[in-house]
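Note that one protein chain is taken out, while the other chains of the complex remain in position.
Right, chain A next:
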Amino acid sequence: MRIWRPIVAAAALSLTLAACASTDTPEATPTSSGPWQFTNGNGELVKADKTPTRIIAHAGEAAALMSFGIKPVGVYADESVKTDPNLKGLDLTGIEILGQEWGKIDVEKAAALRPDLIVADWWPAEKAHSGLEEGVDEKSKKLKELAPIVGVAQGKSIADLAEGYEDLAQSLGAKVDAPEIAAAKKKYEDAVAAFKAAVAAKPNLTALAMSPADDKVYVANPEYAPELLDFQKWGLKVVNPDKPDPGFPYWENLSWENADKYQPDLILWDGRSYTDTANAEWGKKQPTWFAIKAAKADAVVSWPAYWLHTFGHFAAELDKLTVAIKAADENVGS
């Protein structure tokens, strides 16, 4: 047992760093006080006799619903709600916090809330909703017995995801034509335009999404990261790793000996572990980190890895990336 536990734990750790793909976009159904239905991320239609009002949601999904004025009764997060990028700055008073660590949900507390709907992203690669994936506490999985569960699929684009939650909010009775919502979308469109312009000015710039860890370096596979697919669609050459882990295709695992396998011009650093001093620290700690020329040149920028759910958040993150792209040297890695 002592030997096997860390493998599960390592997988669990990777799972927390994860995302997936599908083209399915749930469709909202016309709202009424009568029977309610919504197409789940896996394509199945979820029905209820009346429109749900007592909702438990995973962190980012909760933030998306709250942006449309739908307040869940309970939230579970993968980290402290104080540091979760989705929940930062949101007023959580009156919302029960059911978990602040990946894989651990207080189902007893959740049951006491008498939820009539659970909202969590659908991860097609793992065929599971957030919080119920392989590797979580078995007890957490009982959450799905409390109420119907729906979620938008983590697919090919953050825009699809954000619009999916807009549709869900609408089906739950929210008004989605508020001026703040339109403003956030406008901000997003402007941010995309600026991002595209910055990328167009650097046609040879290549980027690699990475997450260094003590025992190995993880290289993200854009195919299962909707925001990286968005970047590629807008012209940024995000490198596709050539040997993703077959069992967990979100990443290619590189030993530290092979840290310099790819030589991008810009490193997109997993935002969950990025700090301003991280690059220097890893350079000191691992003899091969600075063999990546972009790392040596400090061409690193935080990448919003697998957490975005709203146009507003994406716009803010895009602006930071655009600044980094403008400052990047497209010949560092060559």
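In the analysis below, a contact is a pair of C-beta atoms (placed from the backbone, for glycine too) under 8 Å apart; a residue touches a chain by one contact, two chains touch by 3 or more; residues count from 1.
Heads up, the rule we're going with is that contacts and distances are computed from a predicted model.
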{"item": "Omitted chain (choose from \"Iron ABC transporter permease\", \"Protein-export membrane protein SecF\", \"Acyl-CoA dehydrogenase\" or \"ATP phosphoribosyltransferase regulatory subunit\") - UniProt protein name", "value": "\"Iron ABC transporter permease\""}
{"item": "Touching the absent chain when the full complex is considered, from A:Asp91, A:Glu138, A:Asp214 or A:Asp276", "value": "A:Asp214"}
{"item": "Absent-chain contact - pick from A:Leu254, A:Ile267, A:Ala295 or A:Ala328", "value": "A:Leu254"}
{"item": "Sole contact to the chain not displayed, among A:Glu44, A:Glu101 or A:Glu189", "value": "A:Glu101"}
{"item": "Missing-chain contacts mapped onto chain A", "value": "2-7, 9-10, 13, 79, 101, 213-216, 243, 245, 252-258, 260-261, 285-288, 291"}
